[in-house]
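Note that this complex is displayed minus one protein chain, with the remaining chains in position.
When the chains are written out, they are named A and B in that same order, and each has its own residue count from 1.
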Amino acid sequence: MGTATGIIKALNSGIKHLAVKRFTLRYPEQKLKLIGDGYQYDPTSGVGIAGYKGRHMLFHDKCTGCQLCAIACEGVAEAIAMVKVQEDWKQNKKAIMPQIDYGKCVFCGLCVDACPFYALYMTNDYELSSFTKEGLIYTPAQLQVKPEVQQDAEIVFDKRGATHG
Amino acid sequence: MSALAPKFRFSYFIKSILDNLFWIIILLTLTGIPLVMILLFYLELPVIGGKLLDPYLAFTTLADPSRQIPLLKSLLQTEFFRIAVFPGFGFAALIAAGTIFVERKMLAKLQLRVGPFYCGKVEGILQLMSDGIKLLSKEIIIPAKADKPIFWAAPVLFVATAAAFIALIPAAGGGWVVADVDVGLIAVFAVIGFFPVITVLSSWSANSKFPFIGGIRALHQMVSFEIPLILSGLGVVILTGTLNLTEIVESQDPYWWIIFLPIGAIVFFIAMLAELERIPFDLPEAESEIVAGWLTEFSGMMYGLVQLGSYLKLYAFAALFVVLFLGGWSGPQIWPPFPEEIITEGIQMGPINAQFPGLPLLDQQMLNDVLWFVVKVVGVIFFILLPRGVFPRVRIDLLLHIGWYKLIGLAFVNIFIALGLLYAGVLGPEGIL
Partner (left out) sequence: MTTQLPPGLQIEKVDEKIMTLNVGPQHPGSGHMRLIVKVDGDYIVSCDPDPGYVHRGEEKMAEHRNYITNIPHLERPVIHDSCNILYPYCLGVEELLGLEVPERAKYIRVIAAELNRCVYTQYWLAIYGIFLGHSTMFMWPAGDRELLIDALEKMTGARVTHAYFVPGGIRNDVPANFEEMCLRRVNYFEKRIKEYADIFYDNPILISRTEGSGVLSRNDAIRLGTTGSTLRASGVDFDVRTKEPYDVYDELDIKTNVLKAGDSYARSKIPWLDMLESCNIIRQALQKMPKSGSVRVKLKPNPKGGNDEVYKRVESGRGALGCYIVSRSKPEPYRLKMSVGSFRNLICLPYLLKGEKLGNMPAVYWSLNYWPVEADR
């Protein structure tokens, strides 16, 4: 009786799985731990450093206003525009810095690859929602702030299954 | 800032108070008078201390506990208690609500996920209540060309038929059944035969393409699986010689019928899954093919009533399976006996000695019966809920093939086994066992 054994095997598998642990990640009480400190790029060696491609972080003391990030983004999403800042830096005579519109950004990271001065990195922050479209445009001052992330849930394997814990 | 609140005018204020007063008086009289009539004419009011119960006496008993017990005991003997609370609607609705919640959590655990967990502090216990409130608050939309009287009546008829089915099933020994009919099993099958009619009525009156397909599929499915259902029940009737459900349970005293008629039990179980429209037989409600089948056009509380009727039907079928094959309420005596000292001497609470004449409320045998009944019904419900996580849906031609060929063949084999056991003198009225 092939069908009978098939049905009993399926029911048996179902009952066995009642004892396996649940796999769900209970977001937002638990948040996934992402690798590293954010995606970074090393212009001297030409290779990136593994990290999550979240919100950007701009280092004001390294940016020279060369616009290479805006030029790199032109073919992809046109999300970076250069704006005038009121700060006075020695390396930034034109006093312009990138402003990123997260309504258009696709988080590909080509702008980070384009920057030759170690000034633009990406961080682990991905919760960027806002109530207005204008609120999604991050000025250079907003991009300077290092985000506070509390991410600590990882996949844990044990005898009765894998969980996010 | 007060753009939302209109300006205050005194005449409108008085008018709104008078409006509210009008509606309150109308509703109170419309519901209060039938309630009073039910109390006076249908409930048998008990006699306490030589006086028939009246409101003054009822309030007195709240203060004097020794007169409370006879009141409660007499209320337990009324017909109303049987219909509304114990083997009737209240008990069944409680088990149905528990079934819905347990189904969601159990399927979630089987699928390695969580299920409802935000409502209520402990793992989503209040989810069912919030679903009920949500359904009550939704607007009921009737399609434009629908047949309005039948469309409104269909969910109510569905719940009414399910309740009629529950009324026939005994839950404990000693006559705890709402309708003690001598031809109980045939009455059950007569009520079950009414369900396809209601399904087709509700799907036809909705006047839309998807309910139409769902209704036709439901008709095919339910009608073709009624026959194996009846034939497998016939095996039990042959061996017991009676159609009364209480006597069928009493005849299973040491040995349950599932030991002698396992094929009949399996046929009954599969036919039961098809009658309940559970996966793997849920073609009338196939979600990925015909949106929601014959339930598509129901919204708001009509959908709530249909779901309630479905789960009441589930409890009733599981209880019928337990009564026919698993020995109903029989089981070893594990309910502890009532401590006698409370009746004879009362409880000492400091300087006060409280006497409770009339305890215990229900006797030990009955509570033991109920306990075993509930345990067995819960076990059967677990096995009804399990295939939902394990099997895909069958196609319509495979369904009809199973119903008309395989199950009827197996049911006839079962009848031959029953006849063989009867004529060999093993079971039945003059049998060894």
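As a convention for this text, a contact is a pair of C-beta atoms (placed from the backbone, for glycine too) under 8 Å apart; a residue touches a chain by one contact, two chains touch by 3 or more.
Nothing here was measured: the structure is a model prediction, and the numbers come from that model.
Within the complete assembly, B:V394 is the residue of B:A163, B:V394, B:L407 or B:L421 that touches the hidden chain. From the set A:T3, A:S129 or A:Q150, the residue in touch with the chain omitted from the display is A:T3, counting the whole complex. Interface residues of chain A with the unshown chain, by the touch rule above, are 2-3, 6-7, 9-10, 12-14, 17, 23-25, 32, 34-36, 39, 41, 45-53, 72, 74-77, 106-110, 113, 122, 155, 157, 162.
For chain B, the residues in touch with the chain missing from this view are 107, 110-113, 279-280, 282, 286-289, 291, 388-398.
Basically, only the chains that are shown with their structure count from here on.
With centres set at the average Cα position, the gap from chain A to chain B is 52 Å. Those residues of chain A that touch chain B in the complex are listed here as 7, 10-11, 13-15, 17-18, 20-24, 26, 161.
Listed in rising order, the residues of chain B touching chain A in the complex are 106, 108-114, 117, 386-387, 389-391.
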